[in-house]
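Dropping a structure here in structure tokens format, bear with me for questions.
Only one protein chain is missing; all other protein chains are in place.
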Amino acid sequence: METIKQKSPVLFYYNQSKKWLVTISKKESLHTHIGVIPHAEAIGKEYGSRLVTNKDKYVYLLKPTTYDYIMKIQHGTQIVYPKDIGYIIARAGIQNGQKIIEIGTGSGALTSFVASIVKPRGHVYTFDVDENFMKVAEKNIKKAGMSKYVTQTKLDIKTSKKIPVSDADLALIDLGDPWTVIPQVRKLLKSSGAIFAICPTMNQLEKLTMALVENEFTDIESSEHLSRTIDAREGKTRHSFQGIGHTTYLCYARKAIFDREKPTRKKTKTKKRA
Amino acid sequence: METIKQKSPVLFYYNQSKKWLVTISKKESLHTHIGVIPHAEAIGKEYGSRLVTNKDKYVYLLKPTTYDYIMKIQHGTQIVYPKDIGYIIARAGIQNGQKIIEIGTGSGALTSFVASIVKPRGHVYTFDVDENFMKVAEKNIKKAGMSKYVTQTKLDIKTSKKIPVSDADLALIDLGDPWTVIPQVRKLLKSSGAIFAICPTMNQLEKLTMALVENEFTDIESSEHLSRTIDAREGKTRHSFQGIGHTTYLCYARKAIFDREKPTRKKTKTKKRA
Amino acid sequence: METIKQKSPVLFYYNQSKKWLVTISKKESLHTHIGVIPHAEAIGKEYGSRLVTNKDKYVYLLKPTTYDYIMKIQHGTQIVYPKDIGYIIARAGIQNGQKIIEIGTGSGALTSFVASIVKPRGHVYTFDVDENFMKVAEKNIKKAGMSKYVTQTKLDIKTSKKIPVSDADLALIDLGDPWTVIPQVRKLLKSSGAIFAICPTMNQLEKLTMALVENEFTDIESSEHLSRTIDAREGKTRHSFQGIGHTTYLCYARKAIFDREKPTRKKTKTKKRA
Partner (left out) sequence: METIKQKSPVLFYYNQSKKWLVTISKKESLHTHIGVIPHAEAIGKEYGSRLVTNKDKYVYLLKPTTYDYIMKIQHGTQIVYPKDIGYIIARAGIQNGQKIIEIGTGSGALTSFVASIVKPRGHVYTFDVDENFMKVAEKNIKKAGMSKYVTQTKLDIKTSKKIPVSDADLALIDLGDPWTVIPQVRKLLKSSGAIFAICPTMNQLEKLTMALVENEFTDIESSEHLSRTIDAREGKTRHSFQGIGHTTYLCYARKAIFDREKPTRKKTKTKKRA
């Protein structure tokens, strides 16, 4: 049994669209459309308990998961959705102990999620060029409790002469022009290591795929993932009227070894593949 | 640089539908429609290298990921697809160190994937009633290298008097009648812990949701996930003609604390929710 | 060349979400968020021309199509979407000259669309029990110019003793409990004639399908249809972020002849089919 205390993180949950992730602070109150709840009321309660607002609505006190953190982190920014994060993890086989590179730290949400899996012996090295974004991400990664497992560096991987990390299992790429960093990213990956790029447009997929073929990647796969919620109710079960639209396309590939001795053959193969 | 040796696991990769996961054995050969490759040729090569079959086709020697293992494990059985596994991980926030329960071991694929994330300090406790399935799963979990992080028990959770595990973070349920085990599963979960059920039919979602409401779960969400691959090629990018159909619906929920002192109110709330 | 006159119908089109279907009336003006346009300015212009609002925005003067009428008609009611109407037409093979029955007139949108196809020699017979709805539908059908090809009758088909129409090619059913009218609807259809039911829930599909099997229908097919728009733009083409959620499921079937002489066989077949 785990009891909520001062400074405990709590997800105040009313429904899917009304939920608040807070750190308990004795003197504060949560003010919402469904009423007010003084944090103090949560202290001493078990996670999973519920409170009643002054507007007579029930609110559950849930223990935040990584999902709750990353959804909160991304509030107001371009979201990497759970369905996409999930596919990245499952298709790349991200697991405990791996060394992951991230080009484009963004809000730090994907960074944090991946760190929560590879920790404590694995690590995430994340690179960005925008110091303002980096500061926001730093805070977010800290809130998610992942600072220890993440190294943030300001670096433009495209032009960098040095190789900041090597033998990585996977490189996550979230850039507008992902194809431009492929030659550099190759150097950071171990052989048979992989990349996963977040590509909002079809044109990005197209250019990236061409760059991957040219740079001797294999098992190249572009995909998109649609999630629908279902309203399951006795005698009237149906999909939700609310639809989820496009978020992003994804591109996966694994690094192969160049085979410099057989240039003619390689060319032939590339042609066939196209 | 990692070199392939006798007994190394290797994914011989030709394309998405022609790939073979093998353990290197000096005297064996891989016989396929695209030609023959003696395992011996792979020995001493770096992962990511490629070989040529006697039919002059290139085959890449990739280092298997958890994805490769679970897809292989599931060959010929009812598959839990990466898109669904991924959503389960992302939505439930499965992370390193957690204690996971699984009701219905199946092929051991989901078991292995989840173990690869929660290990080494986390653990998966998996229960089934069919000894034949359990033996197959045991082998598969071993192949994936996850035996140390998984405890398999023959147990019918529905009728079991004892509580084999307690304070679990998450219960994965893969049964034909998932609603029947909810009262028991509650006891295995920590407060605010979650369930994720694999429900191939809408009727299962409906019955399960009713059981979850009755047993005081909250944050209940039913969903389905569609994945489409995209053929990204210069000047002619489009979705693949090959479609993926229905696999399964998923149901997630988190355990709340019963609030026995306020029966009237509770009733009111439940009604509104419906 | 067709010129806009007093009383001409015009679709003032700004973009997909800002468009207004009006009948030109010399003294009126269109007041919108993007500015004001006096109808008088449209008079004498060719369809397809554009005007400028007092806020300096271009608005096109399009000639309304059946699509424009039915979208307008349905404003504020439960919409039958073009993707669903389209599938109904294509799958049932609705064509010029047919006799169509509609059980549940609704807003008259589907009625009007179907009438626009079967006219002038075909006809739509539509039945409803709610006089208020019927009046609204009557107006809408008139606006769409289809009154001549539609006969509206107040009738509860479930309990009606008489058969108001016979030898229909197709019966469209838009009721909460479509399975209850199947025995009656059989009598209105010609042999090998078809039904198409609009079923917002899975439970409706399930009950309806059972009723169809029992009442000797064949070629039974339940389906759902998802439409996504694509933002096609140079170098950044992608699906729209805005998603369309669930609208309705559809159920199609064709009437077969009962074969009373072979009861045993029939039973066997029905079992196999389930």
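Letters A, B and C name the chains as they come in the text, with residue numbers starting at 1 for each one.
To be clear about the criterion, a contact is a pair of C-beta atoms (placed from the backbone, for glycine too) under 8 Å apart; a residue touches a chain by one contact, two chains touch by 3 or more.
What you see is a predicted model; the values in this text were computed from it and never measured.
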| item | value |
| --- | --- |
| Contact residue for the chain not shown (choose from C:28, C:156 or C:231) | C:231 |
| Positions on chain B where the hidden chain makes contact | 200-203, 224, 228, 235-247, 249 |
| On chain C, residues whose C-beta touches the chain left out of the figure | 1-2, 13, 16, 46-50, 52, 58, 60-63, 65-69, 82-83, 85-96, 113, 116-120, 190-194, 202-203, 205-206, 208-210, 218-219, 221-235, 237, 239, 249, 251, 254-257, 259, 265, 269, 274 |
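Here is the rule we use: only the chains that are shown with their structure count from here on.
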| item | value |
| --- | --- |
| Centre distance in Å when chain B and chain C are each reduced to the mean of their C-alpha atoms | 43 |
| Of all residues in chain A, the ones touching two or more other chains | 202-203, 224, 228, 235, 237, 239, 249 |
